[in-house]
Structures are given as C-alpha cells and as structure tokens.
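Down below is the structure, laid out as structure tokens.
Of the protein chains in this complex, all but one are displayed in their positions.
All chains are identified by letter, namely A and B, in their written order; residue positions are counted from 1 within each chain.
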Amino acid sequence: MTEMLDLIHELWFTKRDIISDGYDRALYRLAQETPMTVHEYPTGEACWTWRVPEKWTCHQAYLETLDGRRLIDYAEHPLHVLSYSLPYVGLVSREELLRHLHVHPHKPEAVPFVFKYYERDWGLCTSQNVRDSLKDQAYQVVIRTSFENGTLKVGEIVVPGESDECFVLAAHLCHPAMVNDDLTGVVVGLEVMHTLQSSAPRRYTYRFLILPETIGSVAYLSHHEELIPKMVGGLFLEMLGNDSPHALQGSFQPHSQPDRCLGSALSAIDPLSFQSAYRTIIDNDERQFNAPGVRVPMLSLSRVEAPKSSGLPPYPQYHSSLDTPVIVSQERLEASRDAVLALLDAWEHNQYVVNNFKGEVFCSGYGIWIDHATNPEGHRRLFEIMERCDGTRTIADIATELSIPFQSAWQVVSLLEEKGLVWLSRAPHPTLPAG
Amino acid sequence: MTEMLDLIHELWFTKRDIISDGYDRALYRLAQETPMTVHEYPTGEACWTWRVPEKWTCHQAYLETLDGRRLIDYAEHPLHVLSYSLPYVGLVSREELLRHLHVHPHKPEAVPFVFKYYERDWGLCTSQNVRDSLKDQAYQVVIRTSFENGTLKVGEIVVPGESDECFVLAAHLCHPAMVNDDLTGVVVGLEVMHTLQSSAPRRYTYRFLILPETIGSVAYLSHHEELIPKMVGGLFLEMLGNDSPHALQGSFQPHSQPDRCLGSALSAIDPLSFQSAYRTIIDNDERQFNAPGVRVPMLSLSRVEAPKSSGLPPYPQYHSSLDTPVIVSQERLEASRDAVLALLDAWEHNQYVVNNFKGEVFCSGYGIWIDHATNPEGHRRLFEIMERCDGTRTIADIATELSIPFQSAWQVVSLLEEKGLVWLSRAPHPTLPAG
Partner (left out) sequence: MTEMLDLIHELWFTKRDIISDGYDRALYRLAQETPMTVHEYPTGEACWTWRVPEKWTCHQAYLETLDGRRLIDYAEHPLHVLSYSLPYVGLVSREELLRHLHVHPHKPEAVPFVFKYYERDWGLCTSQNVRDSLKDQAYQVVIRTSFENGTLKVGEIVVPGESDECFVLAAHLCHPAMVNDDLTGVVVGLEVMHTLQSSAPRRYTYRFLILPETIGSVAYLSHHEELIPKMVGGLFLEMLGNDSPHALQGSFQPHSQPDRCLGSALSAIDPLSFQSAYRTIIDNDERQFNAPGVRVPMLSLSRVEAPKSSGLPPYPQYHSSLDTPVIVSQERLEASRDAVLALLDAWEHNQYVVNNFKGEVFCSGYGIWIDHATNPEGHRRLFEIMERCDGTRTIADIATELSIPFQSAWQVVSLLEEKGLVWLSRAPHPTLPAG
C-alpha cells in the first residue's frame, strides 16, 4: 500500500467539496489502494430528515480591481471561494464585497475554510492581510459555479469476522485542500483496515466508512437501518497527524462497553493522551451514530490539543489554508494507526471473565504467585483482578473498577485463562452460588 | 373575586383554632368566593392512627391583679389564651402562674402562638414585657373554655381535567389571628383555582384542599384512600406574603417527576428563589402526603427566608401576634399566585419527548438552525436537547440532566413538536433500535 504521507501529498490539494468531482476522484484513488464498495445516493434522495444536496463545481472565481489587477484567484487555492457559493459575476462596491469576503478570525495570513451548503449565498475567502489592503470604491467579482444532479458517495470497506456484530470506523474525506481535517483520519483508517484484512480472523466484523461530513453518515445510516442493531460500537477518526498526543472523546453512553474498553486501554497506548466526555473535545460524524434512533456508542479519536472548554481551536491551523502536509508527519500517522489497532485489539478481547475456580486460587500451585514482599503492587493487582472474575464483569469492567489500564487486567486474565482458571464469554455468565 | 389582601383583612383576626366556630366561619366565607365541597369529620372519628378532637371555644380569659386590674385579656387578642386550653378559674401564686404563662422566645413585645391540642393543660400567653412586670405574690386567673362535639372541616375545590390523575394543592386555614401562616397560602390557592376554572381544560385534575394543619390532611386522606393512587404530585402552599423570594422544598422522593419538573422550572420564575431537600425548609401538611402508605410526592412552596439549618425562624414574625396584614403585600401574593400557575403550567406540559426523527435533525431544512458562531450557547443547547429526545426522558428529565430551566427545554421541545420532529407522550416510549 502507498505510504500514508505519500497518499496525502497526492490527494490533499484536490477540491474535495462534499459532493464534487474532486471528492469522487479522491475516493476512487483510495479504492485503488484497498478495494471498497462505493454507495451512491443521488441528489434529492431523502435521508431521514435530510436530502442529498446537488453536486457543486467551481469553474472559475476571482476578484479584480477595476483596472484588471487580479487580487484573489480560485485557480491558485481551492479555499478562495466559499464552498457551495452561488455563481456571481458583477461589479460590487467595496462595502458589499466585504460582506461576502471571508477571512480567518485569528490568522491574518491564512485563507479560511468557509462553507454554506444550505444558505444559498455567494462568497470569496482571503487572508486578513489582503482584505485590509482593499481600498478601492468598487471591484469586479467573477464566480462561475454550477449546481447539478450528482451522487453523494460513501466508501465502505468491510473485514468480516466470526460474528455479524460490527464495530464501525469512520472518517470524512471532504474539505478541499486540507490535510489534518480529515485526510489523516482517512489514511489511518485505510491502513488499519489493510492490517485487519491481512491478519488472523476476528470475532467482530469491522466496517470502515469514508464519507462527506454529516450528510454522508446520515445517508449511509438511513439506507442501512437493518445494520444499526448490529453496530456494537464505533470510533470516529480525525485530525491524527498534528503534533499533539491523542485525545479520546467518549460516546453518548459513558458506561457502554466501548467506552470502558477503549477508555481504559488508551492510557497504556499513549501515556500523554487525555480523555473527555461526549461532545467536549470535537464534534463530528460520531454525532449521527450516537443520535436518537441510532444510539451506537461511537467514540472519537483525534489529536485535538485540549477540550473545547479551553477555548482553543482543535489545532492552530484548523479550517484554513495552513492545514497543509507540513503540519503532519508519517511517524505520527503510524503511531495513530498503531493506537487504533491496539484499541481494536483490546475491543476484540473484551469479554466477560467467568471463573472456573471457587474461593481464592492456589496461586503457588498454578505458578502464578506474586510475592507481596518483593512486588506488593503486582500482588495486590493479581488478587483484585481474580476476585472480580465472576461472570458478571468484562475485562473492561474490571479495569474501570480498579482504575487500571485494560492491558494490565487483560494480561492477568490471559494468564488465568492459560491456566484453565477462567474462560471468556461474550455474554454475562454469573457464577453466584444458587440459594 | 375579592382581592386576596382584602380577604386577608376580613378574615385574619378570626379565632381560627383547628376545630372551632371561627374556623368554620372563615371557611364558609371563602366558599362564597369559590364554591367548594366541605367535608366534615365528627369529633372522635378515627382517621388512621388519629382521632378527630373536640371543638374548642374560649368564652372569656383574663389575668387580673388581686385588686382587679386586668393585665391580659383574650377579648383584646385571640392569642392571649393557649389554643385548646382547659378552663381554669382561681387564685394562683405568681410561681404557678409563670408555669402557665407563655411568652415569645425572641420578641419581647410579641404575644406568642402556643397550642396544646393533646396535652390537656391550661395557659395564657403574653409578651415578655408584661411577664417581666408581674411582681405580686398572687393573681386571679379566669379561663372559661368549653370542649364539645363538633366537626373538623376540609374545603375541597376540584378542577377536573381530561384525566382523573390529580395534582394536589393544599394550605391550612387554622391559626387564630395570624396572616402569613397560613391565610396567605389559602388565598393564593383560591386564586390559582379560580384561574384554572376559567382557563382552557387541563390534562390533570387539580384539587385544592383547605384544612386545619396536620389532622385535616390525615382526616381527608384516610377518608379518600381510593384517591391516593391517583395523586401524581402535589404542592403545599404557605407563608407566601412576607418579603422574601420563593423557597421550594422537595418531596420525600427527590427524583420524582414533580420534583424534577417544579425544581427545574422555579429558577426561571423567581431567579432569587432557593431550593432545598424534603424537611429542610419548613415542615407542614406535605408530611402526611409524603408519609408511608401514601407516598405522594408533594413539594412545598413558601417564602421562608433560609433553610432550617440556618437556625433562623421561617420569617421574623412567625407564630406571634406580629404576624399581621402589615407584613404581607398584595404584590407578593400576586407574584406567588403567578409562580404557582407557572409551576402548574410546567407540570401540565411535562411529558416524555418521543423522536419522530433518527440521527441528527437537518436543522437548516426545518428552519431551526442556530449558528454556532453567533450563538454558541443556543447552538449547543439545541443539540443537547435534541439528542435526548428518545422517548425515555421527560422534558423535566432533560432539563435536570442539563441543569437548565424547564422552560428552556420546553421551548426547544415545543419548536421540535411544531415541526413534527417529536411528539409528546404521557408514558415512556423508547425508540432504541431493535437489536
């Protein structure tokens, strides 16, 4: 498979508006890497409370002085025009122009990413520096865009497991000429699926969805309602290339098994990572999966710097022309890929732990004794874990109860399993004495 | 209807001992304002563990010096004699007199309200100032009271709703020559019922009980046991005229729908109000409704100044001759009436919110989009409320979960209902996907 960073270099500057030729080209390029099903939903198609919008194309867009000096040009950067801008050609006063000319709120040198999918307006985007230099009374605006029937496309890669219960990964491919948001999530997800395909069969079916933000998830879910009850958990992937540790956002159901499992596993994978509740780090397509009538516990993994409450943007170059390959690294992409694989590994092994033993285990007899004097922490943990193996708790439940990493609990449980002291069950199997 | 303050002026000085001609006169005067059913429970009637006491009348009561100077006279103020005092006529030593002469613990100029319904004692009440002036060796006491068979009377006003499930209001009419405790609750309740009668039909049946404290509630409940399972909530009204913001005391069941609904609604009605748990603000008849074998979640609304733990009295003039019309105002009575009506309005609209939608709503398409940039708080709240509309939560549950006023949640839910996105149900109606 092409290296993740090479794929990014190849695709990042494409005009990946939500329904657009650029988006389609990028998706079919990815399908060359890993075969996928491409679902198509035509313009106007009802998707629960939504409708699929039209395909949008920008043929030309620029701003000129009246004497023909070109100040802003879409040919130079796809962000110079509002995504889904109406066409507009004409002379406008400086005052009117400024109402349609968007700049970045914090970065004077950056061109912002602005979209108005449903507001029907025209607009250009530029840097604060260029905007400040506009002193003429009037300017020439040329925006040649077209709206036509097309199809929203969702790429789906499935790695079937023993069970048709599935765990969903998702990332969004839209956002023209941007990288970290969310080409990084796409390429990381692609490599994860690649690895799953080539490794031993799994218990769960894994499903990776590459989609345009929000409407893509709604389109897919509304056309696959029969799958929803089989979706036992999920993880949205985004912003995985910038220079920050991982951040894990919980689902709407904070006590779900995916929340407990991935939550307890992450700290051992990335000790600098942080975790926070649903909707407190970054909002994206996981919202559609967690929403009423769906209620799939989908978490979100990113490298967002700090919770929303900090007031900081997810990363400094967010939604701007500064979100380029420069801010991501192959090393971080690989670390994120490995983190996702490790989280899925935890998920795969998260089962109910059923005791074959009664009372405390004769540890010396099974060669699993940990001496209290030389390793008090290990001794205590061994016993704390063993005494919770009662068929009512998963490994994630035990780890959460003890505030220890999933991996620590899993390691002890594996040892017990190897010794025939416990067995693992997908369903609860209480072993309380009848009475 | 006569103005609330005018009714108070007319009735406050009546001798409204729990079973007495004065109480009866006051109740029948109120029945002229709003027709009511008057339930009568004769002396000796068993009411669960209680029995209805005798009717009590004080014909004359005074204290004189041996040379005939009258120092204390019931003819001047009804509080000068212990409520339910035994008759007593005789010469008493100063020492014995003092054992039977009650004064107010904090207010040297006030005559206290003292009652001994079940202790069978004689007594007079006066101010600390008068008591301190008693220097003679002996005094003449004359207390001419009589005990005879009578009937305890409970006034009941019912505004029937679509359902026979009822919400109970209650206030006590007893306490001779006092105003804030609890004539104010009575007149506020009366106006509330008056308003309900003349407004559009309601879902719930509303039932207002005017009764003598404690025994009145026990008498009514024990003779209407068949109604108890229909009583879905209640609010006791008392001390609603003094100069403090509202105080709302929760029921014995702090997670009940009435607790959540009225609790989340009050702060928007009276921003200065405070709330506290069952039995921590003021104890009264709500105790009978919350008690074992009844367990109606009845809250209590008052203008008590601070929780009991403060050590302060409910209001400075409590249980004394200083509790006169001077300390209440028509304006505050009206504000309390409006507060009760607003709380009942919230109650009436507190239903389970069932989503017709799946996934997130296409807000732009329904014209309910709130822009994140211009109104981040409104945007967040809209989504936080929408994502909880799943048929398992009432409006009060959503408001409580989000720590927002009931009215804010209700407003958003109403908008969603208007758009056909949700419907409201009296019973839970979960919309989780089958699985």
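In the analysis below, a contact is a pair of C-beta atoms (placed from the backbone, for glycine too) under 8 Å apart; a residue touches a chain by one contact, two chains touch by 3 or more.
A quick note: this is a predicted structure, and the numbers were derived from the prediction, not measured.
If you put the hidden chain back, the residue from B:V218, B:L322 or B:L416 that touches it is B:V218. Only one residue from B:T49, B:S310 or B:T374 touches the chain missing from this view: B:T49. Touching residues on subunit A toward the chain that is not drawn are 355, 357-362, 364-366, 369, 383-384, 386-390, 421, 431-435. Contacts to the hidden chain, counted on subunit B, fall at residues 48-51, 117-119, 214, 217-218, 221-222, 225, 228-230, 252, 279, 287-288, 290-295.
Operating definition for what follows: only the chains that are shown with their structure count from here on.
Note on subunit A versus subunit B: their Cα superposition corresponds to a rotation of 120 degrees, in steps of 5.
Each chain gets a centre from the mean of its Cα atoms; for subunit A and subunit B, those two points are 55 Å apart.
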